[in-house]
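One chain of protein is taken out of this complex; the other chains stay put.
So, subunit A:
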Amino acid sequence: MSAEPAAAPPSALQPGQPAPDFTLPSTPDQQLSLSDLKGHPVILAFFPADWSPVCGDQMSLYNEVLPEFRRYGAQLVGISTDGVWCHAAFAEQRHLHFPLLADFEPKGEVARRYGVYRVHEGTSERALFVIDASGLIHWSFVSPVGLNPGADGILNALDTLVEAPQETGVHP
């Protein structure tokens, strides 16, 4: 009896590949499609779960960096396998000013298509994608799940994507 070969670890989509389109709920009664955001850079931040301490810090940090992302005309979108009501409560408690999408049904479908689903845990990886205005992946990064990757990688990727960011900025 031969054992099944071990499943290959998921591998995140790489720069140069087209970003798969998707439509997911952003609130209990609204949907957001990646194609809605075409024409601008998009930052997709997959994270394992609302409320877990590291995620909270990561999303709170990105929330604070939004004016900086806006200088590049970039839209930030958070995605996890949590449901819409969970996202709503989380976003309200953390005062988040960017959409959190619910990759909830079919569970993790979008994470799977981006190669960042963790089958055993039923969550996504902590993975970042910067997508250019034409819908191609420009940069991707998978962080150790317990480690907040910060924003420097995203900002460096946006630097190489956008010639001259607008001179507005982070307002403390």
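Everything that follows uses one rule, which is that contacts are C-beta pairs under 8 Å (C-beta built on N, C-alpha and C of every residue); 3 or more make two chains touch, one makes a residue touch a chain; residues count from 1.
Rule of thumb we're sticking to: contacts and distances are computed from a predicted model.
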"Lactose transport system permease protein LacF", "Sulfate/thiosulfate import ATP-binding protein CysA 2", "YIEGIA protein" or "Protein-disulfide isomerase" - which is the UniProt name of the missing chain: "Protein-disulfide isomerase"
Option from A:P41, A:G78, A:P99 or A:P149 whose C-beta touches the chain left out: A:P149
Hidden partner chain, residues of subunit A it touches: 57-58, 60-61, 63-65, 68, 94-97, 148-152, 155-156, 169-172
